[in-house]
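Below: one structure, written as structure tokens.
Excluded from the complex is one protein chain; the other protein chains are retained at their positions.
Chain nomenclature is as follows: A, B and C, assigned in order of appearance, with residue numbering initiated at 1 for each chain independently.
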Amino acid sequence: MIKISIQQEDFDVSSEINSMNSKTIGAIATFSGIVRDSSESSSLISLTLEHYPGMSEAALKKIANAAKREWSLEAVRIIHRVGRLLPEDTIVFVGCASAHRQAAFDGCRFIMDFLKTDAPFWKSEETQEGSFWISEREKDKKASESWLLKNT
Amino acid sequence: MIKISIQQEDFDVSSEINSMNSKTIGAIATFSGIVRDSSESSSLISLTLEHYPGMSEAALKKIANAAKREWSLEAVRIIHRVGRLLPEDTIVFVGCASAHRQAAFDGCRFIMDFLKTDAPFWKSEETQEGSFWISEREKDKKASESWLLKNT
Amino acid sequence: MKILYFAWVRDNIGYSQEELSCPEHVRTINQLVEYLKLQSEGHARAFNDMNAIRAARNQQFVTHDTKLSDADEVAFFPPVTGG
Partner (left out) sequence: MKILYFAWVRDNIGYSQEELSCPEHVRTINQLVEYLKLQSEGHARAFNDMNAIRAARNQQFVTHDTKLSDADEVAFFPPVTGG
């Protein structure tokens, strides 16, 4: 079971985890990405997320499918929020359910690494000094490239 | 902030995640261990968890402290349930909050690996054929030993 | 051809999409960009540094030498920063 949502509204993590549960699952790993109050330069007022509708859903689905196949995951849940968010708001949620814990952890990490480089979302930061588009992080590129190396 | 609970009662994952949140946190990784309906031999009716009161809290605290130090985690939450549990019940919850995602993932995985080998909890399975104590998993020993190798 | 712009590419151009009938010689992403740069100062600014530009054709990431047809949906945007 793969479920992908791109939405403005907040959501309840407990319900998402419950929806992944079943009698054959032994492990659920999750990741929540949170808005921090500091930007690259100064303190942050808000974060706005833009996406490419259609392509963003397809990209997340492709990443989820790859993870599900690689680790025989029983359920994958991805929620990516868009629009204007405030510090402490959740930006993204990834959940992976599996019979065993290593598969759940690996799947979750793989999805986050590729989501950072392969899904068409863009962040702009509103600070006291104005609004700025966030630039690509070299670290994120390396994180997703490291998975490719392992699989060749 | 480190918080450890050993309890019979269920709990709400959303509240636990919210309690770890703060304006300096960018990432929360969690793990939930769930009772599966199949035992080593046949289908499972219930799972009973026993622990060594006093030593179990101390062992979990030691593991949480080691993880917090190694990855500069901002918050660590461990809940281990005891008593009689049914399929789909949560056995254990681990949450790690950090500025960055790799630290949160690593911390969470480290805690689970050591919890499996260094915390005095024991599981017995109730099946149609009777009740049996679960035996140690070689895989779990190797998982926690692999961390030691990295740090030497 | 339908062309979409996102993030600071759109901010520079001033709008988020346009329909264009390209001249015959525009057959790749790179050739499309050269053609678009002539449309306005905003287009020229947006495509000033092509190392900072990513492209998609029919909602799939593509390299800048990818061939195009008039029925394609093409999108230009900075490297992604979601998650």
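As a working rule, contacts are C-beta pairs under 8 Å (C-beta built on N, C-alpha and C of every residue); 3 or more make two chains touch, one makes a residue touch a chain.
Because the structure is predicted, anything quoted here is derived from the model rather than measured.
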Chain not shown, its touching partners among those shown: B
Candidates B:R36, B:R101 or B:K116 - the one touching the absent chain: B:K116
Residues of subunit B (touch criterion as defined above) contacting the omitted chain: 33, 49-52, 54-55, 58, 80, 91-92, 112, 115-124, 133-137
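Rule of thumb we're sticking to: only the chains that are shown with their structure count from here on.
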Chain located farthest away, centre of subunit A as origin (C-alpha): C
Between subunit C and subunit A, distance of the C-alpha-averaged centres to the nearest whole Å: 26
Inter-centroid spacing, subunit C versus subunit B (mean Cα positions, whole Å): 49
For subunit A, residues that touch 2 or more chains besides their own: 33, 112
Residue numbers of subunit C (touch at least two other chains): none
